[in-house]
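Note that this complex is displayed minus one protein chain, with the remaining chains in position.
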Amino acid sequence: MTQKDPKLLIQPGPQLRQQMTTPVVMRDVWYALTPATLAGIWFFGLGAFLVLLACIAGAVLVEWYFAPEEKRGYFLGDGTAILTGWLLGLTLPPALPLWMAFLGGVVAVGIGKTIWGGMGANIFNPALVGRAFLLATFPIAMTTWTAPGDFFTIPSSLFALPLMTGVVDTVTQASPLGMMKFEHVDTPFIDLLFGNTSGSLGETSGLLLILGGLYLWWRRDLDWRIPVGILGTAIIFSLILFMVDADKYPGPIFTVFSGGMLLGAIFMATDPVTSPLTQKGTWIFAIGIGLLVVLIRVFGGFPEGMMYAILLMNAATPLIDMYTQPRVFGRELDQK
Amino acid sequence: MAKEQLAYDEFMKGLWRENPVFVQVLGLCPLLAVTNSAINGLAMGLASFFVLLGSSILVSLFKSYIPKQVRISCFIIIIATFVTVVDYTLAAALPVIHKELGAFIPLIVANCLILGRMEAFASRNTLRMSVADAFGMGAGFLFALVSLGAVREILGVGELFGIALFGANFEPWVIMILPPGGFITLGVMLLYFNWLEEKKNKIDKQLATEDGVN
Amino acid sequence: MGDLGWIFISTLLINNFVLAYFLGLCPFLGVSNKLEVSFRLGLATIFVMVVTALCAWFLNTYVLIHAPYLRLISFIVVIASVVQLIEMAIKKTSPALFRALGIFLPLITTNCAILGLAIFATNKGYGLWEGLVYALGAGMGFTLAIVLMAGMRQEVEKVNAMPKLIRGFAFNLIISGILSMAFMGFAGLFSSS
Amino acid sequence: MSEDKVEQAAVADEPSPARLIGTLAIAGLVSGVIIIAIYLATFETIKENKARELREAVFRVLPNVSKMQKLLLKEGKLEVSYKEEKGEEPIYAGYDDNNTFMGYAIPSDGPGFADTISVLYGYRPSDRKVIGMWILASRETPGLGDKIYKDAAFVANFDDLAIEPPIVATKRGKSKPNEIDAITGATISSVAVARIINKGNDYWVSRLPEPGAEPAYVEVETPPEAEDAQAQ
Partner (left out) sequence: MNLFRRLSNSFDHGVFPHHHKEQTEQLAIQRLPFGKRFVIPLGQHVGAPAKPIVQAGDAVKRGQMIAEPGGFVSVALHSPVTGRVTGVDPERYADGTFQEAIVIEADQYDAQQMEVHPIDWESLSIEAFISEVQKAGIVGLGGAAFPCHVKYAIPDGNKIRHLLINGAECEPYLTNDHRQMVEQTEALLYGAEIVRQKLGAEEIVIGVEKNKPDAIKALQDAIKPGQPVRVMPLEVKYPQGAEKMLIKSVFGVEVPAGKLPRDVEVAVNNVGTIIAIAEYFQTGKPLIERVVTVSGPGVSYPANLIVPLGTSIREVLDYAGGLTDETRQVVLGGPMMGDSIADLDAPMLKGSAGVLALTENETGRPPEYNCIRCGRCVEACPYFLNPARFARLAKARMFEEMAETYKVMDCVECGCCTYSCPSGIPIVQHIRTAKDHLRSMKGKVQ
């Protein structure tokens, strides 16, 4: 053969790689979130869309500002900042002043991610860090829920000046969880399923969230153990309570479809960075969240406990990982 | 003259260069617990300042009479005495502040800053230097308490020393007066001090190399 | 929820000594880089706290009733002596632990969490059993917080990705802030039902 | 320097145990003297501060009251008490200028959103109503839970409130005599206050004397001592 040798590449094995890459995973999550997001915008109007944009803007700005100069394109390229802002936005009330939403995005990425050293290094779910910060900072604005309304009406509270209170001029309405907790009033299942209730802008529609989850599961981007573990535990725990006193405690169906349960179980708790690596650990993590959610919702001071449950289990994740190392092949056979 | 310079140096050291909070990170529990307003920070700072100064004077005066083996116990007794004095005085003179600070006044005893200064400085230096040191460290601690309290009060309530700053429509950042806000605010302030330090080091290095070139 | 149960839950989770009262921050921020050491320090703290609660109750009931002005000084002296004894015991029984705790053993003596426990228990007017449960809750709360913290810090040190600027206390304080925020979820637990 | 010499000297000759004990004893003695001095110097003022604070609280929850006295439950009977005593928690009786009995001020506490809430409330036995409420101590969330004493509208809920059936906090506007309006965003704290008052009523209402048989106001030379009415 006279032909010159092609320039051969030397690289370590294995030579084959599966086709899934991290940006593709992130992109998949975007697609999975889209239906529930559109539903939220449909129910709560364009204002909800603005809140979402403000969150994403805050998140992306911080990510961009603190990324090392040469890595800027790459840092944004993986799409996690947008996802963080997006997820945060979905957990916010639709009439939240935009400056607060923006601040939430800044805190989510700044304190939730950047200071830890960027993607993959953080222990707590960044979006939830942002939300926990907002809830502790602006407790009233963060629990003022507007009823689903006209698509083109934008609540004027959105445009409150920075540092100032927003005045909500649309119809406010207690969220299903609040009604249950403080007044023991149930919300019809159909409304919970399609999302025609007040609440955070992205968590009202149970059906679309489940669809998104199924898509992620089908794409193998999602550890099915986490949602199954969380929802299963919550159902069992709430069923027990429901059987003890059906008037006082919410039933399992309400527990699953109300509030941030589905959004949290499908999109937040499953954040791979902040959930355990090992299968056994994943189960512990999921069951822990399920128990804590029902505990906080039923016995605690807040109507919604999903965020705190996930953050608490995030904190425990390193320990869970440490103590659930899988048995190495061929070791400790007698204990099997 | 030289002595003046030295004492001044000790003072500045405590206030800024080796600030007990921002640089040495000591005495955090009273610091974080009471700084939900600038006025509380001020009161706590003054109380600690007084205890530090008084104990420093006593320890430095009697240092040669206290055997090494029992010095820690003696220091603690001295500090506890001053703390009790502050506690009762505040309760009598400023009951409202005393109620706000609550159990954290007695806890000044457990402030590692004070015991640390006794052990590291007052028991080894002259009265004059010890007083300068106590003034510096006390002022540094006070400075930290008031600035932390001010930041938390401004954002948390929209006031400074009880004076409203932003008008009626201000949306308070409640977290700032809650425990997490304390942690995070101090963390961010430490970050700022680290950043200043790094910047200064960079400039120093630059100067050094320039000198070398010249 | 009985009163004792609520006292326990309250000090363990809702009013966690470290995360809500800022007590015991020195060891919490200083020792929490190794899980093993943190855990043992936590156990030691639980033990010291229970002993402290006993001492405080004894002093309050039999001694200080006649001389309230000696409260602070007698707490300090008694607790310091008790801790001293425990130190000696640890030194004898577990030299490894003694080495691991290093400079923090003397600091346990002046650990604000321990003095704080005695003072809070007195201010709340707790009796013997309430005081003991309070001490147990506070000690376990401290252990819980420091163990979680140590787990996270070990993990973070492995990643080694943090900007240099933020390493050390600034970072630990911010983690503590987030942890404290997460613990806020327990607020109001068992008080409304 | 001279300090170094001192230290060297101290290291050189090991002090005797007697000297160690002596040093500590002297330190203890000096500190004892200082503490007792400051205690004696401030004792009266502190006591007055506390008494004044208590008096203000009692007068706040019992309208039109100008005099008060401390009552203790002894063997099932309420008796006037002047001294500081351990054990049973006291309640306070309020009287107007004509020494007419106006109501009881009852302290009660219980878990709130953050920590224990201590409440003092006024109770008028003649028509079985709560007639005033004041928070003695709480660590509720600033700006939210602390409205239980900062929000005048909430406090006013308790100015005329039936205690039977037990007090209920509602979010939809009160419509019954035993209902109070919960604070928006601080429902738990509001519910907690109602519960704490119910708890106080559960204990005290059955133990109080029949209306009309309240202890009469006793004029004393020295004002009644009311020291440990509250835990700081």
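Letters are used for the chains, namely A, B, C and D, taken in the order the chains are written, and counting of residues starts over at 1 for each.
One rule holds in what follows: contacts are C-beta pairs under 8 Å (C-beta built on N, C-alpha and C of every residue); 3 or more make two chains touch, one makes a residue touch a chain.
Keep in mind it's a predicted model, so treat the numbers as computed, not measured.
The missing chain, though absent from the view, touches A, C when the full complex is examined. Of the candidate positions A:190, A:244 or A:328, contact with the unshown chain belongs to A:328. In the full complex, subunit A contacts the hidden chain through residues 1, 3, 5-6, 8-18, 20-25, 74, 78, 118-121, 223, 272-279, 282, 321, 325-331, 333.
Touching the omitted chain from subunit C are residues 157-161.
The working rule: only the chains that are shown with their structure count from here on.
Comparing the centres of all chains, each the average of its CA atoms, the largest separation from subunit D belongs to A.
The central chain of the assembly on a C-alpha centroid basis is C. Annotation: 41 Å between the Cα-based centres of subunit A and subunit B. Between subunit B and subunit D the centroid-to-centroid distance comes to 33 Å (mean Cα coordinates, whole Å).
The set of subunit B residues that touch two or more partner chains comprises 73, 77, 80-81, 84, 88, 102, 174-175, 178, 180-181, 184. Subunit C has residues 20, 69, 73, 123, 166, 171, 174, 177-178, 181, 184, 187-188, 190-192 in contact with two or more other chains. Within the complex, the subunit A residues that touch subunit D are 139-140, 143, 174, 181-183, 301. Those residues of subunit D that touch subunit B in the complex are listed here as 3, 6-7, 10-11, 15, 19-20, 23-24, 27-28, 30-31, 34-35, 38-39, 41-42, 45-46, 49-50, 53, 141-144, 232. By the touch criterion given at the top, residues 25, 28-33, 72-73, 76-77, 80-81, 83-84, 87-88, 102-103, 106-107, 109-112, 115, 175, 178-184, 186-188, 190-191, 194-195, 198 of subunit B touch subunit C in their complex.
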